[in-house]
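Rest of the complex left out; these chains stay put.
Just so it is clear, A and B label the chains in written order, and each chain counts residues from 1 on its own.
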Amino acid sequence: MKRTLGVCYYPEHWPEETWEEDAARMAQAGLTWVRIGEFAWSRIEPEPGRLNWDWLDRAIATLGRHGLKVVLGTPTATPPRWMLERHPDMLALDAQGRPRGFGSRRHYCFSHRGYLHECRRIVRLLAQRYGQHPHVAAWQTDNEYGCHDTVVSYSDAARHAFRDWLRARYGTIAALNAAWGNVFWSMEYHDFDQIGLPNLTVTEPNPSHVLDFRRFSSDQVVAFNRAQAEIIRAFSDRPIAHNYMGRVTDFDHFRVGADLDIASWDSYPLGFLEDRLEVDADWKRRFARQGDPDFQAFHHDLYRAVGRGRWWIMEQQPGPVNWAPYNPAPLPGMVRLWTWEAFAHGAEAVCYFRWRQAPFAQEQMHAGLLRPDSAPAPALDEAARVAAELADAPRVHAAPAPVALIFDYDADWAWAIQPHARGASYFALVFDHYRALRRAGLSIDIVGPDCRDFSGRRLVVAPGLMHMPDDLKTALAESGAQVLIGPRSGARDASMRIPVPLPPAFPGLDVTVSRVESLAPGMEMPLQGGGQIRLYREEIEGGATPVLTLADGAPAAMRAGNVTYMAGWGDGAALDRLVTMLADQAGLTRLPLPEGVRIRDTGAERFWFNYNPYAVDTPVGRLDPAGVLRQSF
Amino acid sequence: MKRTLGVCYYPEHWPEETWEEDAARMAQAGLTWVRIGEFAWSRIEPEPGRLNWDWLDRAIATLGRHGLKVVLGTPTATPPRWMLERHPDMLALDAQGRPRGFGSRRHYCFSHRGYLHECRRIVRLLAQRYGQHPHVAAWQTDNEYGCHDTVVSYSDAARHAFRDWLRARYGTIAALNAAWGNVFWSMEYHDFDQIGLPNLTVTEPNPSHVLDFRRFSSDQVVAFNRAQAEIIRAFSDRPIAHNYMGRVTDFDHFRVGADLDIASWDSYPLGFLEDRLEVDADWKRRFARQGDPDFQAFHHDLYRAVGRGRWWIMEQQPGPVNWAPYNPAPLPGMVRLWTWEAFAHGAEAVCYFRWRQAPFAQEQMHAGLLRPDSAPAPALDEAARVAAELADAPRVHAAPAPVALIFDYDADWAWAIQPHARGASYFALVFDHYRALRRAGLSIDIVGPDCRDFSGRRLVVAPGLMHMPDDLKTALAESGAQVLIGPRSGARDASMRIPVPLPPAFPGLDVTVSRVESLAPGMEMPLQGGGQIRLYREEIEGGATPVLTLADGAPAAMRAGNVTYMAGWGDGAALDRLVTMLADQAGLTRLPLPEGVRIRDTGAERFWFNYNPYAVDTPVGRLDPAGVLRQSF
């Protein structure tokens, strides 16, 4: 697969007479792809049933004339104002019970059948018209599912759909009452129609109730997306993508991905560092113009898994964004670095968002490749440089990594429902492990919780999987790989209850979690030999061999056979010790890296990236600030 | 009275075949009491009018067979789902006007007459059936009134009941207008039916309006509880208790207690320290596994007063809880210490919450005496050790303490309505005084604001009583005890107005508060000789003798006869100076104690407690970490 570049473009925002020059400049910069259409419903169908295709036909023709390939988006993330007159109750309700109104985007409830019907209709019309169009080379469904906290809705539509979902899952109300433990506070139901949504309760609702509601909410996204994908496939053989948003975990990306051909994500390194990471102010300041050195890589590896190998960046930050609390400009060179890093992780394409900075509406402070006055913004040069570099770069077929890291959306919801410690999140726990693996110079494949085939893996890291089906335990135990689990592995059954025998109940591993506790900042528990347990800790007992020990002699990690159980949330030093121990055991070659320097092996090449604002010497030469080195094996 | 232990148990949560063994193990551990039933309405009455007593009969029989005595709870804190179909408007409304829905517990408004009727019905049925049952030895009404902020409701039911309450209090609308000063902003009413609840006003509502609403809300709890107690008494001669929750001050515990035979409270030392105390992070860390050294004692002394001498711990924390921001495990020995401390303060019984950790629903991360797999949790051994120690411990009849501290719920509401300084709370002010008395080794009786008999007291401490009836002032002035009042003593009349002559207007004390101010952190005002005034300060004038003086020479405390007025919120050092001065004046023997070490005299014994995680040497020997020493007089 050839590595390519692209850009997001909104012909409807600009006078038609500028399209030709825009297209010419895109081609000149070395771009291949142009994504269009995903917010254009009010122009495609200005009034219900009155379709206006002419402008879109001409826009696609103009782009195609310059050799550009179009990614066509379905416009369902921004229903026009008239849609609300047809479906006044289509709005999602927030957790406070307030409708989330018209005037921005994503103002729909995934459970509303009338709106789903409208989406099917417009997608069918779009697919019929452009499914075989020579210049339409790929599709995008909707836009950034879940962005702006839009997965979970407390509407009537959601309530009714949730009851149906529960009926299908449990069959009888008695089964549901038992699964949820509703006897606890006289919460038993006699009928599914008595079940409400778990918001605005007096104190916390039943965690089983909430987890099922979160699963249901995720399933509604899956169904919504599948409806679009099925229609497109009926009329088009071009690949279908969706553009996921960074650190949105409210729905199961793997399950949505199963209905797609390509996974893509929208990478805004500076906004994410400022707004979506549990890091301290010093870290934010240090990487403020470069982004976190591991956050993008994590998502690259995640979406490679979601796309079953095929993945893109659909939106790449090209300059300051508009939406974070603070919005600095990138260090010169970072747009190039981010692009190359995506390719190093196997991306097929990287598309910049957006072509020209919009002078109006919500994103007018979001940079583009061009300024609002059409002069080049700094990113245009960096993009063109990558395009030139790509000309003689080898095609890459990513090799499977020897290290696998399991990521499970269901576990993320379970932790969110029951963190036990303020601020404890599954994502952060997994990401801490990912960072430690990267500090050791390891390349990683992320895999989903349904993975049972670990052949070829030498190390599998699976922290915090609150529910672990038996066949996953077996697959890991028999994988031959070194396996790291804990804390909270198998801590809950499928209905969010504590299983008996107590966790982890892992085959061949005589370890039992006898008690759990959480630790406020300042209560960290030091390990003998370095590192500490923070935030969340388990007391464990059993016959396995202690491999990490607390200062008071209590075991912090135990091991039997190929499986190591970590009984708490390790800090960086503790995780480094675990990674060292297990990587050595697995026969993996570690290459400890300084903070801000990262490597990624593709099979044929090793890439070096420098996220620091200063140069760093490496074994393969000097890495400039924002520098990239490519080393062939 | 013999000191006894007990446990909270939920037979409805477990297979019936486990009950027998559970009961046997309880008896074996030395427990006497088993509280049951308080959340079981959906099992007692699965459908309206269909009563199912069989399982409860069998559960009580099983427990009784093993010599255990049952405390039977009325199940009114958790109305079943069907109740909402009968009374859709029974839910409380929060201050934002949102119904507080089904799905957890305490989802009722105290003012809803339909629900009150249902409660009377179920309590009558329960009392009729078990009022004379040989194994039912005590009653508990409802569960933790006020927990989860459930006293104050902004429902229609509350609005109408409040109007009736105001009619009864004021008689005429003119009297109400005058009492509230409604002329102030043209807030005058012509009819009681025009009066709303004091939420969602443009800026703060009239403080007199709010205070009456808080009093009304408290009275609704009193009436709700009285309705249950009267019915139980009609059928049973067993004592009636309620289990109050720590630091819930939204209703008058004394007035509820007047209808009970026994006061009890639910003691969660680690959760309370983490979640409900105005202490800094260092203090929280220092006592994270032990709890605050004074918080439990304060409540013990409070509920001894509420119960007019008879009080229990109905729920004692046995391990990590589930509900605080961080939930550490107790230091080994603390469960025993907490239990003995309750006895030292006169408790008749200490019951652990709960027997076995529930593997499902909201409290699945709350420890019990048993783990979910029925293996013993660490607390079981500590409980059994106390049971053994109790065998040869003397019965205790607590002697009245020479020091009395007045606690007034009405004053707490008044401070909450008008703190003047961010974070200034009456509870915290009184607790600061309590701490200082305890640091001096003094044992304390808490008394309510209706106390007029101070005979036998040598020191009466009464800070912050914003409203002081004349007969209370007289009783204190004539008590012969040293009396400490201020700040804000008598600062408001019964309708929350500033009285003229200005406060404190205390007989025999020529002190006038001429001006009040509040002080941000960093503005503390040093006292000559040590200590400082913080947060809240008064300028005072008059002919009394200054006994504490600010650096600029202004008086900070003045004294005449037996009465000392403190014109501000003293820090620890200032309060230590006041306590020293007054205790010496009163001829009390002080025993200054190191932080974390506390004593309590019962009359026959002196108990020593060590809340520190290290050993401390005392005049009576070495106190281990979490250690208890009993010294006979």
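The definition used in the following text is that contacts are C-beta pairs under 8 Å (C-beta built on N, C-alpha and C of every residue); 3 or more make two chains touch, one makes a residue touch a chain.
Small disclaimer: the values here were computed from a predicted structure and weren't measured.
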*Whole-assembly copy number, given 2 chains displayed*: 3
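The criterion applied here is as follows: only the chains that are shown with their structure count from here on.
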*Where the CA atoms of chain A average out and where those of chain B average out, how many Å apart are those spots?*
47
*Which positions of chain B touch chain A when the two form their complex?*
12-13, 39-43, 46-47, 75, 78-82, 92, 96, 98-107, 147-148, 150, 274, 281-282, 284-285, 288, 319-320, 322, 325-329, 357-365, 367, 371-373, 375, 377-378
_List the residues on chain A that touch chain B in their complex, please._
96-97, 180-190, 194, 196, 198-209, 418, 420-422, 495-502, 514-523, 539
